[in-house]
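For this view, one protein chain was removed and the others were kept in their places.
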Amino acid sequence: MSTEVKDRETRELAKRHIEAERPRLEFGSAWEYAPAPESKDHVRLEKKQGLFIAGEFVAPKSKKSFETINPATEEVLAEVAEAGLEDVDAAVRAAEEGYRKYWSKLKPAERGKYVYRIARMIQEKSRELAILESLNGGKPIKESRDVDLPLALAHFFYHAGWADKLEYAFPRHRVSSIGVCGQIIPWNFPLLMAAWKIAPALACGNTVVLKPAETTPLTALALAKICQEADLPPGVVNIIPGAGETGAHLVNHPRVKKIAFTGSTEVGKLIQRATAGTGKRLTLELGGKAANIVFEDAPLDQAVEGIINGIYFNQGHVCCAGSRLLVQESVAETVLAKLKDRIATLRLGDPLDKNTDVGAINSRMQLEKIRELVACGVEEGAEIHQSSCALPERGFWFPPTFFSGVAQSHRIAREEIFGPVLAVMTFRTPEEAVEKANNIPYGLSAGVWTDKGSKIFKITAQMKAGVVWANTFNKFDPSSPFGGYKESGFGREGGVHGLRAYVELS
Amino acid sequence: MSTVPVLPFDPASVPHVDQVGIEERAASLGKRSIKKEAKKTGIRLAISMIDLTTLEGKDSEGKVRQLCQKAMRPLPGDPTVPHVAAVCVYPNLVPVAREALAGSGVKVASVATGFPAGLVPLPVKIEDARRAVAMGADEIDMVIDRGAFLAGDYGKVSSEILAVKDASGDAHLKVILETGELETYDNVRKASHLAMAAGADFIKTSTGKVAPAATPGVVLVMLEAIRDFYLDTGRRIGMKPAGGIKTSKQALHLLVLVKETLGDAWLTPDLFRIGASTLTNDLLMQLAKESSGRYQNEDYFTKD
Partner (left out) sequence: MNSSLQIRKTYKLYVGGEFVRTESGRYDPVESPKKEFLANVSRGSRKDLREAVRKARAAQPGWAGKSAYLKGQILYRMAEMLESRADSLAKILGEATGQSPAAAKAEVRASTDRLVHYAGWSDKFGAILGTVNPVASSYFGFSVPEPTGVVGIVAPESPDLLGLVSHLAPVIVSGNAAVALLSEKFPLASLEFAEVLATSDLPGGVANLISGRKEELVPHLARHMDVHAIADAGCDAALSRMIGEDAAVNVKRVKRYAFADYFAGDAQGLDFIEAFTEIKTTWHPIGV
């Protein structure tokens, strides 16, 4: 046996011996929580769903449909129509007519009242929509109920109020709407992303054609139903499920005046290229690899919560996830120990169980990507730590994971994994932290943890990221602009700044 | 005689607490859904952790005797319902409680050291604790000098705890921080570390005379202090929230906080107590509801 291997073995043995003498917390089975499933028998789910065009649910001219599943169980939930080229064209025409005949003729305050109606109805149907979101996407009911739904309806509420106040957002300008907007959204926050796109567009007087992600069409279609029940004039909102091809048709449609895309940087670049020179307005909200910086003078226990929330919330399927932890070397050991203990209490399992913290990975494809990058991390020499939680047999699952001993040049430190995997690096000084944090093509978000006020203002000012959280993480509000620097995209959603993308100024 | 070594206390090394962060975490643990068997087990566990308390000027022998009956048999006729952990009274009532509880397994806890304000000379505090133990108290709940603490005189606070621990002999010592008067989470964390370093067996939130008392945020801060103290020293210190705990929902939330912060080892009356008076009946009503499926009526549960 080589001396190298023997040395390593000895070191491991010593480590284990030392650890055995140290006090350890035991998070075992004393007082286990019983299953607490959210009741889903009040949820209305149509087994076959069409496209929502001109205020009606219609069969696709493409004659194609696809199955959408529950990623936690792999069972089929419904058969959903797939929009082909002709369907996309029909939707755009419906949006044009909706704009010309109804929406552009309404007084702004009246438009606002429609959006208020939608907000109210989402509020009333909150529970049902949350369950549907968890069923179709895999996220824990605790999150869809307490985060996705409240934020989605707040987004409609907030933007309803802008409809008749746009002149205040753009003083000294004449403000008018754009027309038909094409919107493409991802699968990580299906309903919330639909809200982020539709609410401001409508408030500013536009009509929309929206394509939900191919694995998560159901809540967008439920939103379509709400639009119908709210008596929204036909064509103002059109929802056309489909995959990449449908999205491409929408992007390339000559009479769509503006494209809004949230998704991977890779596809974002394709769209940017495709729309170049067409005169179409474009906003992109793409990927990220956010640095969560923890200084030695941070309130450490809350910082650990922030780290956990930053990467394991929504299984890490978050563009602004804090997927890199930059921890000051002097407190690295303490923080890593706390992280280890903390992931032991994360509960992974049935998304519809109210006590589940970590749900299912959205698709087999995404699971494969995560596995590949994690294997790469191990191969490149980073030290892997994983929760020892049991994984259900069926469905797509990945345990909360973090790597320590990561360097800037590791793939897991540079590429977006979009899963519950954290890469941990150390730094010695604030300057080093800032340099490492910014040394990446992305720039969506960042976290800064310190008890010192001046340091917060200094470091956040130096972050090349569109959203910086100080002593917190993953906080969203409709009044707060969200969007990236660099390859994380351009344009902002939410707040006064988010209106800009949806108006013409003169 | 105290056999536990006293540790140095360095106020500068106590971690700071972010208010918003700690409250969010405490609240999110309150969203755990405890149902069916887990709820019944939790309720029974909570009952076994109660320090059934009466601390009123008008307490009498009769009152305490009847309270002790309730302590030993919270639900007459149901042997699955355990007795509570202890009865907590003022020193004069200790002999009554001791006699009434003899052989039952329920401990006698006495407040001492000029409870609740604690603003009497140290010799009086020491004598107060010594006599309570002599009269039969198994446990002493002492108060710290909050004025001294807030003025930064940590040495005084520590030495008082040491002295009372000494005077308490074999009785175990709970140190009440009176978190409502400390006000900030930073202070609560600091006081927790100070008390543990000075030899407390338990740290306790409140006297029950000042609100706010055992809020989820405060409890979580103290549990985190206990956790870090344990990981540093290997010593397990107990925790007792008291004041304002009236419902099963609150009690179960407390148990969740303990379970997910400290783990299995602390889910026992040896390391976790709940100071309460009316909580017992709500726990019993919830237990009955879980078993029978019917919502309950107060009249069916004794008010001793």
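Lettered A and B in written order, each chain numbered from 1.
Everything below uses one rule, namely that a contact is a pair of C-beta atoms (placed from the backbone, for glycine too) under 8 Å apart; a residue touches a chain by one contact, two chains touch by 3 or more.
This one's a predicted model, so the numbers in the text were calculated from it and none came from an experiment.
When the full complex is examined, the chain removed from view is found to touch A.
The chain omitted from view is touched by exactly one of A:Phe27, A:Phe52, A:Trp103 or A:Phe157, namely A:Phe157. The omitted chain makes contact with just one of the residues A:Gly84, A:Gly98 or A:Pro478: A:Pro478. One chain of the complex is left out; on chain A, the residues touching it are 109, 112-113, 116, 154, 157-158, 160-165, 168-169, 430, 452-455, 457-459, 461, 478-479, 495-496.
Heads up, the rule we're going with is that only the chains that are shown with their structure count from here on.
A straight line joining the Cα centres of chain A and chain B is 43 Å long. Those residues of chain A lying in contact with chain B across their complex are 22-23, 25-36, 142, 146, 297, 299-302, 305-306, 337, 345, 354-355, 451, 471-472.
Residues 15-18, 20-22, 24-25, 31-39, 41-42, 45, 224, 227, 230-231, 233-234, 255, 259-260, 262-265, 267 of chain B are the ones touching chain A in the complex.
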